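For this view, one protein chain was removed and the others were kept in their places.
On to chain A.
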Amino acid sequence: MKKKKKIISNTTIEGYCFVLPSFIFMLALIGYPLIYNIILSFKNYDVKTFKGNTSVFVGLDNYATLFSDSTFWLVMRNTLLFTIACLIVQFSIGFLFALLFHQKFKLSGPVRGLLLISYMMPMSVTALLSRNMFMTDGGVINVILQNFHLIDQPIEWLTNTKWAIRTVIIANCWVGIPFNMLLLTTGLTGISTEIYESGKVDGANSFQRFFYLTLPLLKPAIMAVLMLGFIYTFKAFDLIYIMTGGGPLNSTDVLGTYAYQLAFSQYKFSMGSAVAVVLFLCLFVVGLFYLKMTMAEEVD
């Protein structure tokens, strides 16, 4: 008994040694900027206090300014709308595609590969392409819709405050669908065909097989996809920055682009940091939830 305990502690130390380099790496490259950013958000760091770093701590002043600013709440609303809408659309369509391509039919492999192109394309390229395609006058999308007489007037995809957020959601889903499909397909291939066979023998029809076999068995993969999707979408930056720059009138500004704007266009560094901290806290809670869930799964 005593001997066994010693072995465990030895391997534990060894384990920590292996983790140490990456721990130091993360501490320096993630921990430091994170803490620096949090400190910054409690100071009055801007154009005037920048030189010689004469900024002082102002407590929660930045947060008070932020929370009393209607633009911030608009940005918060945009971020949530953007995230949830993207998540619903890309997950449901991605799931359908995953199920479709899980069926072994001719061309299922190549077509699935083709679908991945939009995921592999650099985000900036996707953003520039979408910006041109969604132009009100002469944009490819409006031209097609008008030629098929689906619309009379061109839709103001990116110049209307109501439409702009929908347009960036569409563009983001174009990238998100293959991502969801890929992860869910991996989950599907992990389910043994024997389970389905015994289900069939027991007389379950295809709906029952989907709801009582596929869904429960796929739950870990589904949760992972949703959580990762949430995190990636919530911190969106490049797509929106290039497509609309957050405009028109902040209607597509999300926390990421708003923080950038405050810090680097208006040089209100501390305000930008405060927005970034809000962004961090939101994701921290989601991340916590995700880990709690995966750990519970592992225990099971």
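Rule of thumb we're sticking to: contacts are C-beta pairs under 8 Å (C-beta built on N, C-alpha and C of every residue); 3 or more make two chains touch, one makes a residue touch a chain; residues count from 1.
Note that in this section contacts and distances are computed from a predicted model.
S.K.: One chain isn't displayed here; going by UniProt, is it "Stage V sporulation protein AE", "Dehydrogenase", "Pyruvate:ferredoxin oxidoreductase, alpha subunit (EC)" or "Multiple sugar transport system substrate-binding protein"?
M.R.: "Multiple sugar transport system substrate-binding protein"
S.K.: Mind pulling the chain A residues that touch the left-out chain?
M.R.: Residues in contact with the chain left out: 26, 29-30, 33-34, 37, 47-48, 50-52, 131, 135-138, 156, 158-161, 231, 234-235, 237, 244-249, 256, 259-260, 264-268, 276, 279-288, 290-292, 295.
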